[in-house]
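Just one protein chain is left out here, and the rest sit where they should.
Residue numbering begins at 1 within each chain, and the chains themselves are lettered A, B and C in the order written.
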Amino acid sequence: MQINVCIFGVSGYTGAQLIQFLAKHKFVNITGIFGYETIGQKIRNLFPSITNLPDLTISNYSDFNFDNVDLIFSCLPHGKFQSSIINNIKGNNSIIDLSGDFRLDDLSLYEEFYGIKHESKDKKGKFVYGLSEVYKKEIKKAKFIANPGCYPTSILLPLIPLLKKNIITNQHIIIDSKSGVSGAGKKLEIKNLFSEINENFYSYGLKKHKHFIEIDQEISKLGKNTFTFIPSLVPVTRGLQSTIYIEKNESVMFYKNAIKDFYKNEPFIQILDKKCPSFSDVKYTNNLLLNIFEDYQKKKIIIISCIDNLVKGAAGQAIQNMNLMYDFDEKESLI
Amino acid sequence: MQINVCIFGVSGYTGAQLIQFLAKHKFVNITGIFGYETIGQKIRNLFPSITNLPDLTISNYSDFNFDNVDLIFSCLPHGKFQSSIINNIKGNNSIIDLSGDFRLDDLSLYEEFYGIKHESKDKKGKFVYGLSEVYKKEIKKAKFIANPGCYPTSILLPLIPLLKKNIITNQHIIIDSKSGVSGAGKKLEIKNLFSEINENFYSYGLKKHKHFIEIDQEISKLGKNTFTFIPSLVPVTRGLQSTIYIEKNESVMFYKNAIKDFYKNEPFIQILDKKCPSFSDVKYTNNLLLNIFEDYQKKKIIIISCIDNLVKGAAGQAIQNMNLMYDFDEKESLI
Amino acid sequence: MQINVCIFGVSGYTGAQLIQFLAKHKFVNITGIFGYETIGQKIRNLFPSITNLPDLTISNYSDFNFDNVDLIFSCLPHGKFQSSIINNIKGNNSIIDLSGDFRLDDLSLYEEFYGIKHESKDKKGKFVYGLSEVYKKEIKKAKFIANPGCYPTSILLPLIPLLKKNIITNQHIIIDSKSGVSGAGKKLEIKNLFSEINENFYSYGLKKHKHFIEIDQEISKLGKNTFTFIPSLVPVTRGLQSTIYIEKNESVMFYKNAIKDFYKNEPFIQILDKKCPSFSDVKYTNNLLLNIFEDYQKKKIIIISCIDNLVKGAAGQAIQNMNLMYDFDEKESLI
Partner (left out) sequence: MQINVCIFGVSGYTGAQLIQFLAKHKFVNITGIFGYETIGQKIRNLFPSITNLPDLTISNYSDFNFDNVDLIFSCLPHGKFQSSIINNIKGNNSIIDLSGDFRLDDLSLYEEFYGIKHESKDKKGKFVYGLSEVYKKEIKKAKFIANPGCYPTSILLPLIPLLKKNIITNQHIIIDSKSGVSGAGKKLEIKNLFSEINENFYSYGLKKHKHFIEIDQEISKLGKNTFTFIPSLVPVTRGLQSTIYIEKNESVMFYKNAIKDFYKNEPFIQILDKKCPSFSDVKYTNNLLLNIFEDYQKKKIIIISCIDNLVKGAAGQAIQNMNLMYDFDEKESLI
């Protein structure tokens, strides 16, 4: 079985990563790539380092016939896809949206945290939150997927087994996350210039981060816990670590086993024996690596989880979700 | 007034930073520089980028006459100075030791955490812990200074005012620190190679970090609190941030004012109004910049403190301590 | 058809890259991996980021039965393979050696430039110099391959078409090359530490570089030209650019067409239209990208060629050579 896919937003970092996976996917034909300023350019010229690309030209989606398209990926910035495009496409296509547009159940929170009016509220209900390992059953039957954010992926995958098993209850969780720079996208702002970020490190989004509310939505579904989320920027292109501090009520091994057991058949989740996971261990992979420690005074359990923000935190998880939706091998094109 | 100083250990990063400050210090003559493999080399050749260096040659300290030396700096790795050198120098010289050898009051903890036998236990009592702003009175009268570690400096300076004023009591404090690579020194280990660290990020020392016990010593003096300390390595040369999570019992401004008031006459401690401090704000300076925030759910107070690990976290604080000891302008050569 | 391969030297950067390609190669079984300090360790633990690895343990080659081995890869440092190992393996195996041990026809030059005595002189004659696109015919029939160096690959591939067609004759060629750091391997030397290389840039090997004599061997075969070769170190992990200055006797297009024509059926060599190639365009690929320019005064032709030093400059070209030797698709596992 082959499917035809189209992509919005290939000029960003997530889009570039997505097209690289799609180009080598055995069961995918890329049949349309849409843009604005790049309309008319050959994608082979735009991506000289990706081999196996079809001989396609960037086009305007409004001139495109979506009849034979099975699946649409959108890697557009938040707000672009929901505000008009989704309403202009009349086909019966499936959708995987990598933005935050359809992740939040409460759209008033979307409008508060993203500062963008939501123009497709009627469509929200059809979207499944695509945290692959947790919502696998729902994803397999879904037509529309809201692909999760990078921080939430790194945080929810380790926490959800503990929350579901009531191992974490009525606690305050502290989450100190560190992300590479590509997560911020290709925005033209002074703070994103090389000389501003190189040899620098700082925390940001302390008061109100878009991903806070996404994490909150999923944690709240599973009990009464509160949490603090502080992200920081690491001057590297790829990689993301979340350090999660919870109360120590059991042995380290108890927590490890609870998570190991929950993910025992999952190919992309690895619980390490001794090593502390690092960006190097996950870069360019769809893996989440984690390990669990206690502190010297044995007061806290520390979960350390690492992903590649552009892969498991974005494009890779989107491919994994596509593989689940179409019953392809879950690992196809991802290893 | 001019003083004569000698330096051990200039081949490391801290030593190089120290000699740069000393070379431009108005009241200092560098009269001796000691080494091993580098004996006989001109220091001007070793440090082509430092101007104003005297025309000195690296020598063997055992051939050196310490009679006219006022002050000895040691930037040697932990264990080297206490194990033999200090006992071989018979002069009446003052000492600022930048290693961990004389920081811990309980030398059995030194031996446990450093894995090194202490050979100068009798001398320990004469050393003052050189956290400049906190022990200023003692430093001014001291002959021997144990210069603090970089992580402890970034953590204790913000916490001590709150501990002294009983604003933090019976709490568990979480400290998530991030350091540039020069803090690790010039050790020849695979993990310190460029291709291992570049584009990487990871946590380390989770079970037992030398600085944990140094922080513990000072925190324990001021009440009954426990803490978790997790350091990580940022792939930059200089900079260090500590993110400190405490309970929120008062407004953010209450905490800021308590710290501001404590350090109101201190030239090197700046409490920022709005900006979150970054490595860029402190690199190559002796400043500690900090700011205080609350999280979105208003459950925790987050103190973020930044220093340059080689300056305020090592050589700069050593110079500041020398300035205090000899009643020089505290800022001399540091701005 | 499946072949069984063994690998020496997986603990280095080239070895890690090679094993990654081999793990996803359709027609390869990895049956042995040899080491020293790592003997007994599972390769899956050593390489947590490589999926599809067989469940193998690092072993000692002298305990290994090579009877069923088709092909041996050696990624050992220069001198290790030729000095003893190759003479101890008694099987009838094919070999691809990624070191410089068998690249030079004149072994006295090997001994001069590498400073190592050659202990397998009798075997040298059986090795083909594995510059894939140039010696394709010979490689297809070869049993032993000396895989080229990274600088020579980036320099010879653009120059050889011009030399063969007598477009460059009796000239002095200037070659200014810039390489990422992984090319230097995992050597424990102060100059390879992160804090030494980060934010730094310098030229090295000015008097006598191992790759000079390798380039010279191939250029000398094709006419009477002289050349200057100056390599520099760029503080990145991967990437290599050679900037080659030749006399301008024809239009830019004449030179481009000569090279294009020579490589017209080669999948890994791309001559760009307008863009100047960059490290980003080639990283993690087996491609060589090049473009040709003239200077403002139209006195010189400037050829700019980029590769990933660990892929086309090492492990990727080794895989390409294996694919040629065994008549696999030349691109298998490389895209």
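Please note the rule applied: a residue touches a chain if its C-beta (ideal position, glycine included) is under 8 Å from a C-beta of that chain, and two chains touch if they have at least 3 such contacts.
These numbers come from a predicted model, not from an experiment.
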Chains in view touching the one left out: A, B, C
Listed residues A:219, A:236, A:269 or A:282, member touching the removed chain: A:236
Selected residue (touches chain absent from view) among A:42, A:117 or A:186: A:186
Touch criterion as defined above, residue of C:79, C:183, C:239 or C:313 at the omitted chain: C:239
Among B:4, B:59, B:257 or B:280, the residue in touch with the chain that has been omitted: B:280
Given C:110, C:212 or C:255, the one touching the chain that is not displayed: C:212
Absent-chain interface as seen on subunit B, which is shown: 24, 45, 48-49, 51-52, 199, 267, 270, 272-273, 275, 277, 280-285, 287, 289, 331, 335
Those residues of subunit C which, in the complete complex, touch the missing chain: 172, 174, 176, 178, 180, 196, 199-204, 206-209, 212, 226-230, 232, 234-239, 241, 243, 245, 276-280, 283, 293, 295-297, 299-300, 302, 304
Residues in subunit A touching the chain absent from view: 13, 181-182, 186, 188-190, 192-199, 235-237
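Here is the rule we go by: only the chains that are shown with their structure count from here on.
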Central chain (distance from its CA mean to the mean of all protein CA atoms): A
Chain separated most widely from subunit B, comparing mean CA positions: C
Shared interface numbering between subunit B and subunit A [over half = same, under half = different]: same
Centre distance in Å when subunit A and subunit B are each reduced to the mean of their C-alpha atoms: 40
Of all residues in subunit A, the ones touching two or more other chains: 199, 277, 280, 283
